[in-house]
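To keep things clear, I will list the structure first and then write my remarks on it.
Only one protein chain is missing from this complex, and each of the others stays in its spot.
Letters A, B and C name the chains as they come in the text, with residue numbers starting at 1 for each one.
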Amino acid sequence: MAITSKSLQAAAPRLATRAVEIAEEMNAQDGKLGDGDLGVTLRKGWQAVAEDAADFPEDLGKAFLSCSKAFQKVSSSSFGTLVATGFISAAKASKGRDSLEWLEMAGLLAGARDAMMARGKGALGDKTILDSLEAATKEVEGLEDPAAIRAALIAAADQALAEFRDRPNRLGRARMYAERSQGLDDPGMLAFRRLLDAFAEA
Amino acid sequence: MAITSKSLQAAAPRLATRAVEIAEEMNAQDGKLGDGDLGVTLRKGWQAVAEDAADFPEDLGKAFLSCSKAFQKVSSSSFGTLVATGFISAAKASKGRDSLEWLEMAGLLAGARDAMMARGKGALGDKTILDSLEAATKEVEGLEDPAAIRAALIAAADQALAEFRDRPNRLGRARMYAERSQGLDDPGMLAFRRLLDAFAEA
Amino acid sequence: MKKILNDPQAYVDEMLDGMIAAHPEIYAQPAPRVVARAGGMRPGKVGIVSGGGSGHLPIFTGYVGSGLLDACAIGDVFASPSAEQMAEAMRQANGGAGVLRLYGNYGGDVMNFDMAGETVELEDDIESSTVLLADDVVSAGPEEREKRRGVGGMVYAFKMAGAKAEQEGADLASVTAVAQRAADACRSVGMALTPCVVPQAGKPTFTLGENEMEMGMGIHGEPGIRREALRPADEIADEMIDLLLADRPIEPGSRVSILVNSLGATPQEELYILFRRVKERLEGAGATLLQPLVGRYATSMEMTGATMTLCHLDQELEALLAAPCHCAFWTVT
Partner (left out) sequence: MKKILNDPQAYVDEMLDGMIAAHPEIYAQPAPRVVARAGGMRPGKVGIVSGGGSGHLPIFTGYVGSGLLDACAIGDVFASPSAEQMAEAMRQANGGAGVLRLYGNYGGDVMNFDMAGETVELEDDIESSTVLLADDVVSAGPEEREKRRGVGGMVYAFKMAGAKAEQEGADLASVTAVAQRAADACRSVGMALTPCVVPQAGKPTFTLGENEMEMGMGIHGEPGIRREALRPADEIADEMIDLLLADRPIEPGSRVSILVNSLGATPQEELYILFRRVKERLEGAGATLLQPLVGRYATSMEMTGATMTLCHLDQELEALLAAPCHCAFWTVT
């Protein structure tokens, strides 16, 4: 087994369903210190991906690009743009190939992390989705069994949340309220964790 | 004795003093249904007349014109303009003369009433200063003793107030609140009455 | 009172100082509370003066400029200027060809302008005429049209009469006739959501409930026709257009302009939302809509609400509306 256009196609509706389920919780979490649109962003973005999934080309690079386009079309909030950026990085990494090995997952995550860092001018430690990706990259390094990768991702996401919960936000809207952000989960990090449940069911 | 530039000169400071005394009461009365500036108008207007009084020319017509100009200079509210208009009418009536007989008082009042009616497009019965002037004109008709004229003016002013108190305002700002104006003295009519006290002291 | 000011008594004079300091190439203040064109009066041109209370910028003083007014007298906030100030404005606007007094139908203003007219006719030998705007349809019935308040129609009348007066050879009679036609062509209506504060009074001009609006309210807070819960923009637009068309219907082939005006705080965004519907309605009624005006053309400081003025055009008025003009608030090239 490997990561293919078909497997993306299969995952898309599950992620969209999960995004719908968590939308309200994510809006609320984002609304505590931000503009409360994260749930909408996730729902619209993943639904757009799911809608386009039927037409995903065989070329995995192009399939990832379709995912990016879908997010760009419907979302303009930071998280949507960052996800779209992550997909572009994956598209570049898999350009011209029909599949990636599971072993290459760590590389995909690291690539997305770096691209999103460049896009959002963020740094590790700012308490954002970047920190979740960093933890995930480390955790899946060297793994090639999808079930193990799945478990590692969840563990990494939980661990990042726990590690950063009491630290202040240094990026995004919440940074204006750095103090008040201590004790609150970063909404983007929380969203990452919640979305992984869709993989867990697979 | 007669009405001369000198007698106007003498009356001016008394009226100014009286206007200062009643300013607050008149602002309050005007403020009930209007813009609350009647006291200011009276105070500024009569003070301007009193200031210019030293330079009143002998010609009674020109002296009345000076009174009009003084009011025009400092006041822009309806009452000020109407008073200025009344003075113009008196100026026309006494043009080229050094004095008027007291017997001519009724004619002066009637002339002022008509000029103010033309200026303000008002009618008798609208519950305004015009109704006070109408009553005054009738009451002083034929009188030639200043003391009798004084008493007649006061009686007329009181009588007009009593007659119109419970009727609705049909002109000026208060007309917008016709019903609420019933039971309230028209501020312009009240001002006319109060200013007469300055004559009474003379 | 959430206003940016120093001494409330100085509100008008400091405002005028600032306005003239900001646009010295357009405005001058030759006497206190009298604003005239910076370039002076062109000899032989019919002068147009207006005036009234402060607090309505760009009305009145803002519209002094080429193709518009020649001079204005301006009073305290929402109060008439004095007759003497109006007389001075007329002197400033005297180019030897007569002066038109063009302003809104408010009792105090009318008395003072009439008196000023008599003064300059006598003392300065200035021939003059008067045209009053009485365009607010809810302020009096059609049988008493002349009693109506003057509101947004002034904007059209200033523009059209102003353009006419710039024409070579236009005399007082023809400028007056155009102004009267423009005034007669306008129908206006307003609605309000929140009041403004007159600086010298220091309190709101009226109060409305948290979710209330008043249809038909005047620009100084004069009572309208109905208080009710705030309605959707399209319904507000519909009722305002209905009121305007009931007073003067659109005839087949009519050419009209409309002013969708903010009283101050209502943002441009919301004017466009209203305009969107207004345009549908007017075109639906068979009119051709020309040169619409959407913005802050006649305000009441920070009042929230909107007014609409429908101007029924004829060929000359249409051309005059399109003619060049320039002031700090309106430039047509």
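A few notes on this one:
In the analysis below, a residue touches a chain if its C-beta (ideal position, glycine included) is under 8 Å from a C-beta of that chain, and two chains touch if they have at least 3 such contacts.
This one's a predicted model, so the numbers in the text were calculated from it and none came from an experiment.
For the chain that is not shown, the touched chains among those present are A, C, taking the whole complex.
From the options C:Met154, C:Val189, C:Ala233 or C:Ala287, the residue with contact to the chain not on display is C:Ala233. Residues of chain A in contact with the chain left out of this view: 35-37, 69, 72-78, 80-82, 84-85, 119-121, 171-173, 176. On the side of chain C, the interface with the absent chain consists of residues 2-6, 11, 14-19, 21-22, 54-55, 57-58, 62, 193-194, 196, 211, 230, 232-234, 236, 264-276, 279, 292, 294, 296, 299, 301-302, 304, 306, 326, 331, 333, using the contact rule stated above.
Going forward, only the chains that are shown with their structure count from here on.
Under the stated contact rule, the graph of chain-to-chain touches falls outside the line, ring, star and complete shapes. Mean C-alpha positions place chain A and chain B at a centre distance of 83 Å. Chain centres here are Cα means. That of chain A falls 57 Å from that of chain C. Looking at chain B, one finds that none of its residues touch two or more other chains. Residue positions of chain C in touch with at least two other chains are not found.
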